[in-house]
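Quick notes on the structure that follows.
Yeah, one chain of the complex is gone here, protein chain that is, but the others are all in their spots.
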Amino acid sequence: MDAILAIERLTRRFGGLVALRDVSLSVVPGERHAVIGPNGAGKTTLFNVVSGELAPTSGRVSLLGSGITGLPSHEIARRGLARTFQRNNLLFSLTALENVRLAAQACTPATRRLFTPVHRLPHLEERARVLLDRMDLADRAAAPARSLSYGEQRQLEVAIALAGRPKVLLLDEPTSGMSPAETARMTALLDRLGREQTVVIIEHDMDVVFALADRITVLYLGEVIASGTPEAVRADPRVQEVYLGTGEGLEG
Amino acid sequence: MNRAPGARAFLPASGIRGGRRLVLLVVAAALLLVPLTGSRFAATTLTEMLVFAIFAMSLDLLVGYTGLVSLGHAAPFGVAAYTVALLSTHGTAALAATLPAALVAGTAAAALIGVFALRAAGVYFLMLTLAFAQMAFAVAHEWAGVTGGTNGLSGIPRPALPAADLGGAVPFYYLVLLLAGLAAVVLARITRSPFGAALAGVRENEARMRAMGYDTFRLKMAAFVIAGAAAALSGALYAYYNGFVSPDVLYWTTSGQVLVMVLLGGAGTLAGPAAGAAAVLLLQNLASSYTERWTLILGAAFILVVLAAPSGLAGVAARLGGPLRRLRAANPGAGPLPPAPSEGAAR
Partner (left out) sequence: MTFYLLQALNGCAYGMLLFLLAAGLSLIFGLMEIVNLAHGGFYLLGAYLGLSIFRWTGSFWLALAIAPLITGGAGFLLEWPFLRPLYRRTHLDQILLTFGFAFVLTDLTRWLWGADVQSLPAPRGLDQSVVILGTLFPAYRLFVIGAGAALALGLWLGLVRSRLGAVVRAGVANREMTQALGIDVAAVFTGVFVFGTALAGLAGVAAAPILGVFPGVDFDILIVTLIVVVVGGLGTFSGAFWGSLLIGEADTFGKVLVPQAALVVIYLVMAAVLLARPAGLFGGRAR
């Protein structure tokens, strides 16, 4: 099957620091691919380069076969690659509904309309409500984003990313900072996204990784040190060394 | 209310709330009826207020809705004023000719400034709007052959409309009222549109909007140009109102004064800045009869507004009365200078 997202030999330097070195990864449609690794491994940098926030020093990224390397982030988003952020990056003064409604509006021609009041385009609001419902936030629609609990804000992050019907969804530590109960809830919500949604997820919580991932790529100091099925990665001696060495557990 | 949350409405979508509706009706009635008393003083005072109300509302689109604080909004205003002055004093009296010309000139000035100023993020934007407007001032000041230099251009006749004599204060007032009303309605509609909602998103978190897929540079440019067009309208009307145009229309104090009007009235509400314009002009008229130190007083007012009432009059009104709740203004500090404008480098 052809890859829906192909990352080829991506390198990113910051002056003397090599944050990503020859990282290659490919994701097939419907796959759930986890990217794991100790802190500082370059995972978020990888996302930043793929989503266009940063330009790569060298390498290629292609989405559905066409290159997206070096395109501005809004252009990449329009082409069907959506992401969430590790730290809640919301429109905090606006309501949850408005956040998602705006996200839904982004990839439509509606933004060009200057003279039609928003309430006369109900399909965007309806879509927003559907998404909020999917992410268990239906009853918080009218609340300003800043008044949501931390966990609810993380859920809102995902709802926003889903609004544009992305072909590939990049989730940057969706459960970071969450309690076990919230984490379980988020995992269930993500699982409900179904097999049509291709997902690449950065995660530290191994329970989440093993619950969701079809394949795992392990990054360490900017390089891929292993890639494959969860069982294969678990058994890989280099991976074990990296995790044992850093004191983080690999056990689910 | 089923209004789109987050959109700051001038007239809420499905009907205006009780108290606010009353206030607006009273104001509208006053604007329509008072000049009928024939008082020239009333007509000219209200004309000036309307002209600056348009100016202030145009800046509010930038400041309150998009989160772009421009310190050079005098540029489209002054360029349009000079266009009217030049055309009128050289034989072109027809409004149908001067007004479009002024709009085009002022909007073009805004677009040109926007191209440069908007590429720069945060603080640089502020400085560039200031710098380019001052450049326009310098040109008007030096190019005496065309602009009359420090003496400016005087003797601007009233505009000529077929079948209407706008020579008197009252007829001219009604023209200005009509145009001001149109501008207000157009701006209000824009703020309540999907485009307006996108502008609010840019104000709240531009980086997130880009990640959603919005070309935020284009959005900001569009806002800048629309605001420029509205400012140009007010500039053109100002030239007719004043009968005289000097480089002062392009000076930083003019940009500062309209910003005070917006902040005092309450950014992000459209109605607030319009009221702010009236308030500042009243204050100016009052002060000028006692002292020449209006600039000093304006500065003091500016400082006071920044220190004490960041949401301006609209914010104060909101705190006072339930029905005026929805006049809550965008905090002018919440948007324009993101705490870490790292996007400045990563364009």
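For reference, chains read A and B in written order, and residue numbers begin at 1 within each chain.
In the analysis below, a residue touches a chain if its C-beta (ideal position, glycine included) is under 8 Å from a C-beta of that chain, and two chains touch if they have at least 3 such contacts.
Keep in mind that what you see is a predicted model, and the values were worked out from it rather than measured.
K.L.:
For the chain that's been dropped from view, list the shown partners it touches.
P.N.:
The chain that is not shown touches these displayed chains: B.
K.L.:
Touching the left-out chain: which of B:Ala109, B:Leu128, B:Ala211 or B:Leu237?
P.N.:
Residue touching the absent chain, from the options given: B:Leu128.
K.L.:
Touching the left-out chain: which of B:Ala96, B:Leu282 or B:Leu296?
P.N.:
B:Leu296
K.L.:
Since one chain has been left out of the picture, which residues of subunit B touch it in the full complex?
P.N.:
Subunit B touches the missing chain through residues 69, 71, 116, 119-120, 122-124, 126-128, 130-132, 134-135, 138-139, 142, 252-253, 256, 259, 263, 293, 295-296, 298-300, 302-303, 306-307, 310, 332-334, 336-337, 339-342, 344-347.
One rule holds for everything that comes next: only the chains that are shown with their structure count from here on.
K.L.:
Using mean CA coordinates as chain centres, what's the subunit A-subunit B distance in Å?
P.N.:
Roughly 42 Å, centre to centre.
K.L.:
Using the touch definition up top, name the residues of subunit B that touch subunit A in the complex.
P.N.:
Where subunit B meets subunit A, its residues are 2-7, 13-14, 186, 189-190, 192-198, 200-201, 204-205, 207-216, 219, 330, 334, 346.
K.L.:
Over in the complex, which subunit A residues touch subunit B? Could you list them?
P.N.:
Residues 51, 53-54, 72-75, 77-78, 82-83, 85, 89-95, 97-98, 101-103, 105-107, 110-119, 121, 124-125, 142, 160, 163-164 of subunit A touch subunit B in their complex.
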